[in-house]
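The complex appears here minus one protein chain, its other protein chains still in place.
Labels run A and B following the written order; every chain starts at residue 1.
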Amino acid sequence: MSAVAVDGVWKFYGDFPALRDVRMEAAAGSCLALIGRNGAGKTTLLRIIAGFSRPGRGQVRIFGNQPRETETRRQIGFIGHGISVYDELSALENLTLFGRLYGLGDPRRSALEWLERTGLERVRNGLVREFSRGMRQRLAVARAFLHEPSVLLLDEPFTALDDRAIAVLQTLLRQALAEGKTVILSTHQLREALELATHVALLNRGQTAFCGPTTPEMVADPGLIYARYGEG
Amino acid sequence: MGFFRQVLTIAAKDLRAELRTKEAINASLAFALVILVLFSFAFDPTEDTTREISGGLLWIVYAFAGALLLNRSFARELPNDCLDALIAAPISGAALYLGKAVANFLLVFAVELISLPVFGIFYNVRWTSQFGELMLVLALGTWAMTVIGTIFSALTVNIRLREVMLPMLTYPILVPALLGAMQLTTALVAGRPIGPDTVAWLKMLIGFDVVYTAVSLVLVETVLVG
Partner (left out) sequence: MREKILYILGIAALLILAWNINAIARLPEETQQGVTFKIIFFHVPMWAAAVTAACAALLASVGFLVTKNFRFDAAAVAVTEVGLAFTTVGLVTGSIWGREIWGIWWTWDARLTSALVCWLLYAGYLMLRKAIEEPTQRATFAAVFSIFAFLDVPIVVFSIKWWRTQHPAPVFWAGGSFPPDWTMHFLWNMAAMLLLGIVMVAVRLRQEEAQREIDSLRRMAHAL
């Protein structure tokens, strides 16, 4: 059973199909880079996999279960466009809150551990609204990894990250993959993504134009995929 | 984690965030004060007139000041896309809703409790004679406002003209609850305990609260995830 299975997913906005019969799979321990132009449907697809919206047709299965099931939600870590932490709370308060919501045994200890792993140990009592951008993003990463999810879903995670945050994220992703976790990330930055990705899927106007393992030629010339399978 | 623990975690989070900045609660208190002042120009606040309309006046103040707080309820989750994180977390939509409702209730109730003595002083009205029953009516009426206001806050969080839509949708639904609360409050402030002619209002208020709490708990997941 694959970790994430997208099976014939359609998504409609009114009568307009934003996603059309999308099929792809990600095996446990693999890293799938989801690429495509703006408006191709990457964010829509990721949000459906994460359980934020329901497909019009077809289904998504995570370890064989529905994304919205309570146990499955525990297995998913999501980073979207926003950092999803509260400005008015401190870094530690934020992580402890999410630790509690995810039912961790010792939320405070897990929070402190992840603050250290993302280099935010010293500012743990600082309010998020006082943080620099890079610090906010590292906190977002900590929040997503906090409950040790088996499936990580990242929507354009490298966009607008500073160098330190990129380094932290790449380290954590490599560790996660080494531990057998599954990563799906959508991206415009092919180079950074292809360093990590074991598989690539190209979305074009809501349809899967390509889905397969990364090849050395892709890594050497990322534009190749677009040239061969994309349009324009 | 048990349902009620989830509710408490969410409620605690909302309260902590609000009390740290105090933006909404200060605005709400200031608004209540301003309305109380404005109403003193609307009519001559002799003791008799005030006693007749005390319930109406108080609940108009509460409804408008409360709307400020209720609007923030789900709107506070929008910056940084925090709502996504809450929906993704393994808590039920009902727990999220109830947690927010509890936090809202406490905040609005606090504003109401502070407004009461101010009202008493400005309008020269003694309101403490039926204190226990008055608190009960305040609680029931506030819960009605909270229940409807919180779910509609979820409904309107992402739409255009949210600040206008929320009161427009909430007040008509609340008409029976506000009416009942006003009738009961007028009687209680005037010193008459709840009796055979007013107990029907109390029952209606309780019924309203029960029905709409149940309906909201059932429908909130649809509103949040669709």
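Basically, a contact is a pair of C-beta atoms (placed from the backbone, for glycine too) under 8 Å apart; a residue touches a chain by one contact, two chains touch by 3 or more.
Quantities reported herein were computed from a predicted structural model and do not represent experimental measurements.
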Margin query: Touch as defined at the start, partner being the missing chain; which of B:V118, B:M135 or B:L179 qualifies?
Written below: B:L179
Check: Footprint of the hidden chain on chain B, which residues?
Finding: 148, 151-152, 155-156, 158-161, 165, 168-169, 171-173, 175-176, 179-180, 183, 197, 200-201, 204, 207-208, 211-212, 215, 219, 222-223, 226
Notebook entry, point to check: Footprint of the hidden chain on chain A, which residues?
Noted result: 12-16, 39, 205
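Convention: only the chains that are shown with their structure count from here on.
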Next item on the list: Flag every residue of chain A that touches chain B in the complex, lowest number first.
Entry: 50-54, 68, 70-71, 73-74, 76, 78, 80-89, 93, 97-98, 100-103, 143
Notebook entry, point to check: Quick one: in the complex, what on chain B touches chain A?
Noted result: 1, 5-6, 9, 13, 16-17, 20-21, 79-82, 84-92, 225-226
